[in-house]
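One structure is given here, and the rest of the page talks about it.
A single protein chain has been omitted; all remaining protein chains appear in their positions.
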Amino acid sequence: MRIAVDHRTRYRFTEPQVRLVQLLRLTPQDSIDQTVVNWHIGVDCDARLREAVDGFGNRTTMLYCEGPIDAIEITVHGEVLTAGDAGLVRGVIEPLPPALFLRVTDRTRASAAMRDFAQEIAPGEDRIARLHALNSALHARFACREERNDTGLSAEAAFRREHASPRDLAHLLVALARAEGVPARYVSGYHTREDGEGHAPHAWAEAHVDALGWLAFDPSRGLSSDEHYVRVAVALDAAGAAPVAGSRLGEGRECLDVDVQVAELGRQ
Amino acid sequence: MLSRTAASLYWLGRYVERADFVARLVEATIRLDALSPRPAGEAAWASALSVTYSDDGFAATGAETAAMEVARFLTLDPANPGSIVACLDAARNNAKAVRTALTRDAWTAINRAWLIFNGRGKPATTMETLTLVEAVKAETRGFEGAIHWMMRNQATWFIRLGAAIERADNTARLLDVKYHLLLPKGERVGGTVDRDQWTTILQTVSAVTAYRWLYSEGLKPALVIDLLTTRFELPRSLAGCIEETVEVMTLLGKRTGLHGEADRMARARLAAMQRTRSGDVIVRGLHEYLTAFIRENGLLHAAIARQFRFS
Partner (left out) sequence: MAAGQAFDEIRGQDGPDAIRPEFAALGAWLDRTPQADLERRLEAAEATFRQLGITFAVYGDADAAERIIPFDIVPRVFTASEWAGLSEGLVQRVDAINAFLDDIYGAREILRAGVLPEELILGNPQFRPEVVGTRPPHGIWAHICGIDCVRTGPDEFFVLEDNARTPSGVSYMLENREAMIRLCPELFRDFRVAAVDSYPDMLLETMRSVAPASAGAEPVCVVLTPGHFNSAYYEHSFLADSMGVELVEAADLVVDDDVVWMRTIGGRVRVDVIYRRIDDDYLDPLVFRPDSLLGVPGIMAAYRAGNVALINAPGNGIADDKAIYSYMPEIVRFYSGADAKLPNVQTFRCREPDALRYVLDHLDQLVVKLVDGSGGYGMLVGPTASSAEIEGFRAALMATPERYIAQPTLALSTVPTLTERGLAPRHVDFRPFVLSGRGGVKVVPGGLTRVALKEGSLVVNSSQGGGTKDSFVLMGDAPAQQQTLGAMTQRQG
């Protein structure tokens, strides 16, 4: 599948900022199932960009911008060729051992209610079946609702609601998997929807199974990932994989506006 | 030197100078109040508020313009940013941030001045207020002495620069307010009240003796104006402050090798002041002159902040 991504992030500030420093995780990496054909990050003001790779192996870009700045728009534009085989994650640079992803963070803690929920789900014959069962159960339980901005919600808090964003669902699956001793991580990226809708970056989860390696599950669809997905960044939770982590020097408030267009350009 | 350190030293200089000025102003106003029949006494306190730009702030407290109320507001009210206690608090915070750039004596003077107010109730009598301002003056003198004996380096110069800019502002405001607001209705120019008022101005800037040395004639408003504007001999005159500013900027320029917008502005002001005659100033309008001076002083402050990258 050839997928075109157009991702715009616009910050507006109520007061001019002296300077901005941002850490962007907006660049996918090549793997067996994903080839980046072209990819470009643009900024609508004078800024310096520096690329690096973080501790999780994600490709990062540091953005440095001197003020005064009233607004900044970051535009990501690119095309990726994807394949996908039942959610199998292959050929990805893995600087960290899977066991690290057993670590529980504040946003991926499994509450008693979540554990009860997991207990009611059929145990499954093996680990893989069990993960599929958890994935489907989460999909069935929550109405999925897109949220453009990260609200900082934890899995525990998200579980008390009736609807959940892909981000919340990813946290829930990660939390449940870790609670059962399965290394799991949060993934941010893009997904082409059948209905052509969707205006935010997507999020899903990966779990590690010894025999196979990392497997990707999308609880907002109740399925494994496939060729409709572009994988960008992984971390212990959404905070570590956030597309933009920013720091600004200046007064006032900021308004964030995100728009994502993902289009299938056809199979090749 | 770090920009933050320079900024803290500069503001330390400004706030100590401001605290000292308010202390002198309160002291002089108490004297004036004592000499004047009502309602001139109240007018004295009202003008003290005007000089410190705190009339609106005081009005907001809802208190009467009575001597003890204003004195408390100007000395001890932490909510009044122009009060002595607020200035000393700001001075001490700046001093703490640059503690290592100060000598122990300089720090101790600030700390002691600050401690005078720590946990003190409001003064009940004029005598207590006088004791308080006397103590503050003693400590700020101690601070100036300590600065004098600090190494002749950038740290001292930034403190002196802040003090010079602040002092220029204070003298200009004092002169402006007294000249226009003070004389109550029915009082004659050159009358007793008028004389007392001019003496008060001289006292506030510690210039009573200087006046006697420089002018053989008795107290004349035009001469007081001359002394406080164009006489370089008086450290608190506008001319004295401008000269001090240029001196300190020159020392800084020599050490840092930097010469910028603020240097040019300060020198242009000095050149202009050397050509200024107080008689012309009075003829053209003292208020207009002082308003322009205060505005220029603000511009110079901003240029200094830019040149040394304070923010």
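A and B label the chains in the order they appear, each numbered from 1.
Going forward, contacts are C-beta pairs under 8 Å (C-beta built on N, C-alpha and C of every residue); 3 or more make two chains touch, one makes a residue touch a chain.
This one's a predicted model, so the numbers in the text were calculated from it and none came from an experiment.
K.L.:
One chain is left out of this view; which of B:34, B:124, B:222 or B:258 touches it in the full complex?
P.N.:
Only one of B:34, B:124, B:222 or B:258 touches the chain omitted from view, namely B:258.
K.L.:
If the hidden chain were put back, which of A:41, A:71, A:88 or A:102 would touch it?
P.N.:
Candidates A:41, A:71, A:88 or A:102; residue touching the omitted chain: A:102.
K.L.:
Touching the left-out chain: which of B:2, B:60, B:79 or B:268?
P.N.:
Looking across B:2, B:60, B:79 or B:268, the contact with the absent chain belongs to B:2.
K.L.:
By the contact definition given up top, give the residues of chain A that touch the hidden chain.
P.N.:
Touching the chain left out of view, chain A contributes residues 19, 21-23, 48, 50, 52-57, 60, 62, 64, 66, 95-97, 99-100, 102-103, 236, 239, 245-247.
K.L.:
Since one chain has been left out of the picture, which residues of chain B touch it in the full complex?
P.N.:
1-4, 6, 96-97, 99-100, 104, 115, 118-119, 154, 256-258, 307-309
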